[in-house]
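One protein chain is absent from this view; the other protein chains keep their places.
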Amino acid sequence: MTTETTRGKYNVIGTRPIRHDGFDKVTGRAIYGADIKLPGLLQGAVLRSPHAHARIKSIDTSDAKAVTGVHAVITSADFPGAQDALVDLGEGAVNFRYASNNMMAGDKVLYKGQPVAAVAAVDKNTALEAAALIKIDYELLTPVTDLMEALKPGAPIVLDDLEGQDLGEKIDGPTNQANHIRHEFGDIDRGFAEADLVIEREFTTSMVHQGYIEPHNATASWDEEGRVTIWTSTQGSFPTRRQVAGILQLSDSSVKVIPLEIGGGFGGKIPTYLEPVAAILSRESGRPVKLLMERSSVFEATGPTPGSWMTAKVGVKNDGTITAADTDIRFEAGAYPGSPVGAAMMCVFSCYDIPNTRIDGYDVVVNRPKTAAYRAPGTTQAAFAFETVIDEICQELGMDPIEFRLKNAAKEGTRRADGPIHPLIGNVETLEAAKASDHWNTPLEKSGPNGVLRGRGIASGYWFNIGLKSAVTIAVNEDGTVALTEGSTDIGGSRASIAMMAAEVLGIPVEDVRPHVADTEGIGYTDVTGGSRTTYATGYASHDAAQDVVSQLRERAATLWDVDVDEIEFASGNYQSKSDPELRLTHKELSSKLGSTGGPVVGSASVDPEGAGGAFSTQIADVEIDPETGKTDVIRYTIVQDVGTAIHPSYVEGQMQGAVVQGIGWALNEEYFMNDDGAMVNTSFLDYRMPTTYDLPEIETIIVEVPNPGHPFGVRGVGEVPIVPPVATIANAIHDALGVRLRQSPMNPGRIMSALEDKG
Amino acid sequence: MVEKVRVRATLNGEPVDFLVAPYVSLLDTLRDELGLTGTKEGCNDGNCGACTVNLDGRVVDSCCVLGAEIDGSTVETIEGMAEPGQLHPLQQSFLEEAALQCGICTPGFLMSAKALLDKEPHPSEERIRFWLAGNLCRCTGYDKIVKAVQKVAK
Partner (left out) sequence: MHPFKYVRATSVDEAIAALAKHGERARPLAGGTDALIMARAGRWELDALVDIKHIPETNILELGSSEFRLGAAVPCYRVYEDEQISAVFPGLVDSASIIGGIQIQSRAGLGGNLCNASPSGDGICSLIVHNTTCVIAGPGGTREVAVEDFCTGPGRSVIGDGEFLVEMKMPTPQKGFGAAYQRFTPRNEMDIAVAGVASSVQLDGDTIVSARVALSAVGPTPILSSAGDQLAGKEATAENISAAAQTASGDASPITDMRGTAEQRTHLVGVLARRTLERAVERARENN
């Protein structure tokens, strides 16, 4: 369903213009990271550990170095040895020492696929062949890839020097428990004592990958002055600069990051993997070096989102009032600490108003790749647990799941279980829209041809969204067009939305705004494209920079007419004198007079806004299951979401649909399938089984707009919350179809068959 | 060292004559030897369709073809899809329908969709979804891609 949004309040916002960068992208002209060409460019290859856990006893690179055409061979010995320093990258923090080891192992490898050496050569195949000649002597250690195993006493220790924490206390001795934190509110015991019904369940989910189609890439050139230039596909050029500088022990200003077009990220292209390696290869060879990651390494050695073990316990009164909720969320951090368990804890109960809560969270290191952000990090897992138990409660109470959610809904002023008070939010509005949807009101035939069974599920989700720093400049051309420069790399059409906000303020057509993503020397510091912050914060900066242009243009008009600037009024793109209606110029006309009124006008703004508004989504799925094979097809899907204000509704819908489909893949088939040696075995798209277009129905979208008071146009982030409910939604639909609850994801055909068998 | 082989082919309507190492894929040949980087790599093993090109009238994954294999053949890539100054209706439709987000899959989808519509101008939604199953997109959820193709197919 396409709803026209924002109800005529704006001229540009809410329309669906063609994105500015679109022409280059449909013709193949757009330059992505892998497309860069430089004079003298060498190609690199990374040698990776075949073992999940081993000590490196020795590395012999002499044969590789001797190969004709090889210009450099490096190992961790060529890295400067970054020190412990925790830096926040917007969606997750990074410790430089760990990050450095993660991209080039030191004395120990912690997961299969971890880099151990790298080669630069005249061409890709020479580099690969040479890398294969590097001899490494490994002492094999027992891997531990299961998080509950890793927590047991006597488990193999992943990080020898890890200082574990438990509720603020340092853990004595070696451990895989990086952290255990807790949020408590109210009186949890009393809450459960007051309940008429208490349900507690256990859940597990498998590690899954963002699955962006473009593999990681990096090209680096280290010059004679010791300055490093990086060309890459990244979600944030400044955070990449920070990481590269931190790992290479350089000042930020000696690293320049030139962001090229990026082929998807979803959080996974915030951390760097190849950039520092390419830089050192360039330093050693004296030539620019390009590294392209193979798909199998993208799976094995970049950051997926954690697998989990969780419990969820909910107490309710017979009238449906939730009295207490308790959850224990344990996440695989991967080889280094830093799972998104904290974010999961912030979101897990946040659709509800619950008087008594307790949330435990564990961050556990295991011999798997270090996890990274993936759309609303950690929250899909938590919602799977909690929303499934909610569904069971509704079923036990015989209550309609939307009425139940409305009865307990978090609203403006409700305290989130981790402390903050919800500002104006659109939770109730989203639920009401779901209730009124065509999907919810169309009965589902429970059985179909050839014995298939059908079911409908519903679930809700919350994501807090973030603000952080953005800078924008807007230069006015004499023909009235403007050049907008921003630092947010554009993964999904954000240039257009940012330009639309400037056009709205300036009162000009969006086609007259030419947006441009600058490198780290062309714009002020800008945080990652992630956390659903780009349209919010960079859009905020765009609004403010455009306001700056307006105020400068008012001054120009005042100069022109020789009146006081207070005399100049600005409305709908027109500058006019308050007292003399004859004195009136359009933006375009005034722009043509810049040369004679003092030269160019450049507006700028930098922001670090606090008012990122939380977002809610409720989703409805119909599934059809073949009970003889366990094959599950999603036959209808509707997503309802509060987006604040939909700047470019098509791209808002696109975010919603894309996230839902990722969630469907997560629910049904995607997983890291590990063997006993601790290796992921399904490292290709063939066996990782992301949905294709032939696996899916139309994804219906219902946009709800409850403007965010913390943004000049009411924007809330839209990119993350849509992935929160899908796994739970599908689990609930499967239950409705089969009468069995699956509490382990993926809910693949094998698991569905076993569940049916257990049911008998 | 294995010697390079000489290849003569027709690429986007123009004759080409070049040398390429025999083990190099058509994908890398296009991108690295012939300078056409519009064809993308997503997996290098036939599973994503980002590298889709048209070879002698059929869409293929160029990562699953050797550059040397195209000797005597006709190859079309995304760079040859638009007429000068005039997008192909599918390209226009992809823009209007917002059928791309990051855009890395777009050249492959356009090549596949064009091959379908050249063969069957009015495919059903089911047929479009079947035909495009060899192209992965992780950003859009496919909805707007299917609609963009349907719009041209009408």
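Chains here go by letter, A and B, matching the order in which they are written, and residues are numbered from 1 within each.
As a convention for this text, contacts are C-beta pairs under 8 Å (C-beta built on N, C-alpha and C of every residue); 3 or more make two chains touch, one makes a residue touch a chain.
Everything numeric in this text was worked out from a predicted model, so none of it was measured.
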Check your understanding: Which residue from A:Ile18, A:Leu128, A:Ile171 or A:Leu444 sits in contact with the chain not drawn here?
Key -> A:Leu128
Check your understanding: In the full complex, which of B:Ala9, B:Leu30, B:Leu55 or B:Leu117 touches the chain missing from this view?
Key -> B:Leu55
Practice item. Can you list, in ascending order, the subunit A residues touching the missing chain? Key: 125, 128-129, 132, 628-631, 633, 668-669, 673, 681-682, 686-687, 689, 691-692, 694-695, 748-750, 753
Point to revise | subunit B residues touching the omitted chain (full complex) | key: 1-3, 5, 21-23, 25, 44-47, 49, 52, 55, 58-61, 63-66, 68-69, 71, 112, 115-116, 130-131, 133-135
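Keep this in mind: only the chains that are shown with their structure count from here on.
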Practice item. Could you give the separation in Å between the centres of subunit A and subunit B, each centre being the mean of its C-alpha atoms? Key: 28
Study note, to complete from the structure: Interface with subunit A, subunit B side, in the complex: residues 21, 23-24, 28, 31, 35-45, 47-48, 50, 77-79, 81-82, 87, 91, 94-98, 100-107, 110, 128-130, 132-146
Revision key, fill the gap. Within the complex, subunit B is touched by subunit A residues 16, 18-19, 21-23, 25-32, 34-35, 37, 124-125, 210-215, 261-266, 292, 294-295, 491-493, 648, 650-651, 653-655, 657-662, 684-686, 690, 692-696, 698-699
